[in-house]
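Quick one: this structure, given as structure tokens, is what I'll be asking you about.
Here's a slice of the assembly, chains where they normally sit.
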Amino acid sequence: MIPFPLSFASARPRSRGLASLALAAGLAVLPTAHPLRAQTAPGGAAPPASTATATPALNATGPAASPAAAPATGTTAPAASAAPFKIDTGDTAWMLTSAALVLMMTIPGLALFYGGMVRKKNVIATVAQSFAITAVVTLTWFVCTYSIAFGANPSPSANRFWGGTANFMLKSVSMDKPYQIAGATLTIPEYVYMMYQMTFAIITPALVCGAFAERFKFSALLLFTMLWSIFVYAPIAHWVWGGGFLGGLGVLDFAGGTVVHINAGVAGLVCALVLGPRKGLGHDNMAPNNLVYTMIGASLLWVGWFGFNAGSAVGANALAGAAMANTQIATAAAALSWMAVEWWHRKTPTLLGMASGAVAGLVAVTPASGFVNPTGALWIGLIAGAGCYASAVWLKNAFKYDDSLDAFGVHGVGGFIGALLTGVFADAAINPAGKVHSVLTQFEGCVGTIVWSGVVTFLILMVCKFTTGLRVTEEQEVMGLDLALHGEAMHD
Amino acid sequence: MAVIKPFKVDDVRESLTAAGVDGLTITEVKGYGRQKGQTEIYRGAEYAINFLPKVKVEVVVADDLVERAVEIIRAAAHTGKIGDGKVFVLDVEKAVRIRTGETGGAAL
């Protein structure tokens, strides 16, 4: 969300760093040898005096973005202390609202988006997954993952990998100081920032559910979610946003294309491969039970995504407005792009296609929303709509994995498209932090997430397999998960 | 018993009541036959819909009315397009009105 000190790292050490990361992640060992310029963070922390003092109320690029724009000299620190950051009620109001919007994305948004797509006998079980995940991640966040992701580890070298235990149980969350993160001072209280970030931690595993819908055990879901939020989401969030080593790479990711979407998409692919396809796939009619639910879900995702993307400006400012505009344009373009390709390919423009395209656009514009201009957003949307259509319709069938509701096809692929295109379309006129941008850097930025997410997700699935078990029995699958797992049924 | 197109239900009911039939029972069913179904499309997967929505009309009438009832249904449900459906005649041995216990023709 905060486009942190992104533009300092030079290309060389970065790519070497990543190579070792890929290796290390495969071995589940954390590399400690490459500094990766984490030390630039303090310099990036000081708000540029000129911006901060000349336009205190204007706040166009905002304190959120300004660290990246600051010369990394450290000389601006005195100016910053002369004009100390304060909590701004307007910024805080928007972030409180954004937290509510992003929570609404998961429940009821995503629950309905997915719930409408399964067969009727599984609709309760499917919406129950989003609901349960919301509850489980809230508690892991409270207990430890907020601290792991956003805690300030007293040891700078350890801090490159995790945030430490200082905020376990939300200890030491301040009631009166503006929140400081990775060296930058925001204009909102820490509780608000913590809540906003929690809603991101909630939606990410909920997105994964699309891949294993209609066959995953509920007990496995609870355990999987708990472990995944601790061992996959929290570290990656720390590396990118919490002051960890990925934040310094120069990767542009405004609102979480990598941490949220590529991460969830890859995890989904692993789940789909490990679980195997649903019984009857290719033979039974697996038509969505209720596309009105899916439409409601897609719409609430769309509306709520304003909190996701525009909220990632961490303030009520012009950057938030631009992010909102980019979100809207890319989403509309992707909805029409998917529809057009489908119309040409299958002779029919479907509602599910438009809704899927819209979500693909939302995903793809996520990393770009605060960096590109509207024309860039248009292109991102057009490409993402067509690209995700191809992945959901063609790739899936070609490789014969059963990514039931296209968690990988839309979030993985869409997130990847968006990450790369952010490197193409970033426009410094929208956000000075996007001045330096490169497709290669963006690509490298994705690799760490992909490897870590893929490997650790697999390990967690193995843990579940030998404790709760992964998949319902064939009889339960035929009967439907609603009755089999929850003793409930739709009576309409 | 007849299987007809859903939008013809009201016509059939009206024609039958005009002919003095006082009661009938309908059921939503799905029919498979010569009429080609639609295709449903979901994220590229096409499902041929083999079963089309039809309505089953069950009407029990006195023996002497059977011929007329069949003819009435046929006429009212006719569109001339494939899928119009069928009328099947079955023998009902006995009819009882639950409310009164009347049997036979009086029960209809």
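Labels for the chains are A and B, by order of writing; each one numbers its residues from 1.
Quick note on the criterion: a contact is a pair of C-beta atoms (placed from the backbone, for glycine too) under 8 Å apart; a residue touches a chain by one contact, two chains touch by 3 or more.
Being a predicted model, the structure only gives us computed values, none of them experimental.
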Treating the displayed chains as one copy of each kind, report how many of each the complete file contains.
A x3, B x3
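Note that in this section only the chains that are shown with their structure count from here on.
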Using Cα averages as centroids, what's the distance between subunit A and subunit B in whole Å?
55
Subunit A to subunit B touching residues, read off their complex
285-288, 342, 345-346, 348, 350, 352-353, 356, 389, 392-394, 397, 406
Which part of subunit B faces subunit A closely enough to touch in the complex?
40-47
